[in-house]
Structure formats: structure tokens, C-alpha cells
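Every protein chain except one is present and positioned as in the full complex.
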């Protein structure tokens, strides 16, 4: 939005935080074993029976936390990318992160079924990094990386990586369900250990990205203005991109390739909190967390005991909303 | 924000993050082994302490379901293949078993709510869920599925405290296979058997290293040259049909036949040109029993089918 209203909207961040908290409590009650809000409250105050308590503390709570963290990281990644690439259609998937992680996971699951269990998140993270490195190196010309080229080359690299993924999936024996559910993104099976695995990264990357908001603001202004303000453009851009990819890479290890969260959450945030990264980033994170937690709760509650992957729900909700958003705001060009 | 401020903040943050990482590492360490009052069972993911006589068992694959029922244990919960009910060949045995989701995504909440005292599955299917499952109940995981179904039956027997019965079941099965071999005239005079399976999008020429391959080998039935390979299967195109000729050809279809190439193959002139088809010895069989069962109950039914078709042709 070029014409962000100058009027301050200070209440929006606390409001979003409150909404996220309410959503999390509501999500605690949803699943194959349905609990009323009263029962949830009983569990939280330590008055419920052991089964309910275990379902809540061992299964749902870590799952909601992982969903919220990954949603926040995808959203932050998308917000940074849209600023750096200066394109409202950019998202972690456009720079090769999703495709790289997806290919790595399919390779691990199907070509090396005997691989140790830690290989899956490690592979996904490495795949995300390699996918992005490929895009970055190919987009580099004469020591410079034009944002436009990153986006275009991201398309080509993603296509190539995805076609390899198809190649392996078609060769696969019967057990492709797990790979497919990773490719659409899911927080199924998330536990406290998974949460603790991503928590240090989240604690490092999320606040760091917020601390750098001033630089993102300058980068989003355009190359010439940024240079005029005395910024080392290439270095700043590389740092921003690396941060965005790190965020998305960690999020992928936690929740798979969750579609559209990194694309929509920043758009919604821009609508609510304006274009400055100081407020855009936290708003994006909160909205991303809400999206994933809400989508996962819906997926669990829809047709129990079948659990619809959260990525499917975010896509089904996110895609039409995104199109409507583009229409409504007309030119979100910046 | 000035750079002077940025640095201390960043370093504090890194400190916090590394503390969290250390915490994660500490919590990730397995709790020290407690004394076991039941029996210790070694399996693909380690050693588990299972109750002496498990009463509430949950099984998370078709093979484990077959094994448990064969051993006379009715699980309290079991999964089904996506979009399908329990295998029809198990008949009334599955009555009263609660469905706890699909093979791909068992519902952990449902499993926990059933308060099981033993969970049976394989590393191939649910290795990623081992930690969570074993927090719910002692979990025994076979390495993989398919070709090792007899070992998996023995493992299930050990976990359920019914090792003796498992051995008896296998011995009965082996004896029946041997009897069939003798009634067919003994080794050297057995007909060749070709196996074909239609799954959505794939035509599978089944080789030796799979469940049905082991049953044919137990009877001693030879395979056509193209299928005499120690791999799972070849995904073939119609051009390969002439290679499948044999004395008998058994084929089955997974799921809805309209989603597979079954009709295209059966109407192809190459199919009609096969000697086995012209002799009327290309026979459709039940996919549940021949391919999905992966257990001793299913294997005995396969032997029944083989007796019916091969002895009739003698």
C-alpha cells in the first residue's frame, strides 16, 4: 500500500495477541476427542481426568505451539522477502526454499527409508538452503543480484526441483502418503521435542528480524534510494535474504511446506498495520501464527479421526482470500 | 536503533537461544531405564517393556492386524487403508475394533483415549512417531513390512506373550504349503506362476521380494524369467506383457478398477495373445488377500486359492 494512512493504530498488536491467545484456547478443545471449553478449563486448572489431561498436554499443546511458531516464521520470512524483492507476489516458495526442502524430504523418505530419524528435519533444512543458494548464485550477474531476477530464477529452479520430486514420487512404492502430507504442510505428530528443536532458532531469528526493521524499510524503498542513504546494498540484501531463508527453513522442518502462509500473512498485516516493518513484522508473525493454529484446528475437527493437513486448509482459505485481497487493494504495488 | 545498541541485544539473544538449545538437548535425552515388571522385547527401535499379558492392544498396519487376530487377540483399536473399511477377508473378526485413523495418519488422540497397554506397528510406517507412541504405551516396531511377514508374526507373538502359538501357526502354514507342493507332483514338475497387480497409475509385475512372492516360494512354484528377480516389483508398460507368459497368471486390482489400467490391459491384443490367457489360466484374485493382508491368515487363504486353481488344472 503506497497510501498507508498516517493515522497511528497502536491497539492493533495487543489486539492480535489477544486474538491469538483466544484462538489457541479454542483450538485446545478441538480434535478426535472433543472437549468443551469448560473441560479445557478443568484441565488447565488441574481438575480433569488423566486421559484428557494427557491429550491436552502431550498432544495438543505442543502441536499448537509448533504451529504458531512455524506460522510466525513463515509469515516473517514472507514479509522480509516481499520487501527485499520488492514484489507483493514473493513468498518463501518463490526463492526455492519450499521446492528444495520438498525434494530433500522426498529423497530422504523414499530413496533412503533406512535413514535415521533426525535426517528428515536436517535434510529439509539443508534442502531449503541449497534451493535458495542455487537461486541466489544463478541470479547473480556482475556481482549484483537484481530482485527481479531472483524472482524469475526462483520460478525456474522451483520447477526443476519439483520435477525431480515428481520423478521420485512416481517411482515410489505404496508409502507415499507421508511424503505427500509433508509437501502440503502439516503439524501432525508434533511433540515437545520438536518444539524444543525449533524454539532456539525461533528465539534467535524472530527477534533479530524485528531488530533489523529499519534496514528492511530502506531496502523496500528501492535500490537508488537505499544507496543514497548510504547502505551497502548487496550486503544488506544478502543478510535479509539469508534471514528470510533461515526462518522459512526452520519452519519447514517443523511443519512441512505450508502453503500460502508466507504469502497472505504479510498482506493481511500490511492492511492492518501499515507498511513500516516496525509494526508489519510483529503483525505478520501474529497473523501467521493464527492462520496455522486455526487451520490445524479446523483440519482436526472436520472429519475426525481423519486429520486434514493444516497446509490444505491454509491453501483452501488462503488462496481465495489472496485473490480477493489483490482485487480489493487494486495496486498493492510498492 | 544505533548499532551500539544492536550488538548487546543480539548477543543477549544468542545467549538465550543457546540456553534453550542446551535445555532442548537435556530434555531430549531418554530417561534412564526403569526396572521392568513385564517382559523385555527387542525390536527395530530398541527394547520395550511390555506387560506380561497385554489386554488392550492397538495395531497400526494391516499385517499387524492379521497377526494379532491370528494369535487370537482382538485389538481395541486399529487403522484402515485410506478410504477403505477393514479388510473383508477378516470377516467378523474385526467386529468391535475401533478405527483410529488411517495407516498414513493414525489419530494419536484416539489411541491415547483408548488407553492401550501395547502398540504394534513397523518402523517403515511409523518410525517418526516412535517417541510419541511409546509415551502412550509400550510400542513394538518391526523393521519393515512385506517380505518379512513371518518374522513380524513371531515378533507380534513375542510382544503379545504368545510366541508358542505364533510358531505353531507358521508350522501349520509351512506344512500346508509342502502338502500342496507334493499334491502338484513335487519339485521339478510344478507350473510357473506369473503375478500381476493393477494399482492406480501403475501396472506392477511382481518379483520375488514381497509377501506374495514368499508364499509362492514356500510352495516351490517357479516364476517366469522376467519375474525371477530379488526385487519388489517392476512397474511395466503394456509392451512388457509378452514377458509375463507362464502356466498360470494371477492378477488383482487395488482399489477402484476404473482408476487403473486393468481394462486397457485386459482388452489389449497383446494380452489376448498370451498363451496363459488363451488357455483360460489367467485368473483374477482378491487383492485384500493376495497383496494387502501380509499376515498368516491371508497367506492361508492364498494357499486355499492356489489349491483350488492349480489342483483343478492338473
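In order of appearance the chains are A and B, and numbering begins at 1 in each one.
The rule is short, and it goes like this: a residue touches a chain if its C-beta (ideal position, glycine included) is under 8 Å from a C-beta of that chain, and two chains touch if they have at least 3 such contacts.
As a convention for this text, contacts and distances are computed from a predicted model.
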> Any idea which of "Putative siderophore transport system permease protein YfiZ", "4Fe-4S ferredoxin", "glycine dehydrogenase (aminomethyl-transferring)" or "Multicomponent Na+:H+ antiporter subunit G" UniProt assigns to the chain that's been left out?
Replying inline: "Putative siderophore transport system permease protein YfiZ"
> Thinking of the whole complex, not just what is shown, which of A:12, A:115, A:169 or A:278 touches the missing chain?
Replying inline: A:169
> Pick from A:180, A:211 or A:271: which residue touches the chain that isn't shown?
Replying inline: A:180
> Of the residues in subunit B, which ones touch the absent chain?
Replying inline: 82-84, 199-202, 234-240, 242, 255-256, 258-261, 264, 268-270, 273
> Can you name the residues of subunit A that touch the chain not displayed here?
Replying inline: 87-91, 93-94, 138-139, 141, 146-149, 151-153, 155-160, 163-164, 166-167, 169-171, 177, 180-181, 183-184, 223, 259-260, 263, 308-309, 311-312, 315-316, 319, 322-323, 326-327, 330-333
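Going forward, only the chains that are shown with their structure count from here on.
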> What whole-Å value do you get for the distance between subunit A and subunit B if each is reduced to the mean of its CA atoms?
Replying inline: 35
>> Which stretch or stretches of subunit A touch subunit B in the complex?
In response: 31-33, 51, 54-55, 58-60, 113, 117, 120, 170-171, 173-175, 177-178, 181, 188-189, 191-193, 196-197, 199-201, 203-204, 207-208, 211, 214, 304-307
> Contact residues on subunit B for subunit A in the complex?
Replying inline: 1, 6, 9-10, 13-14, 16-18, 20-21, 23-24, 27-28, 82, 99-105, 107-110, 112-113, 115, 124-125, 127-132, 135-136, 144, 199, 201, 232-233, 235
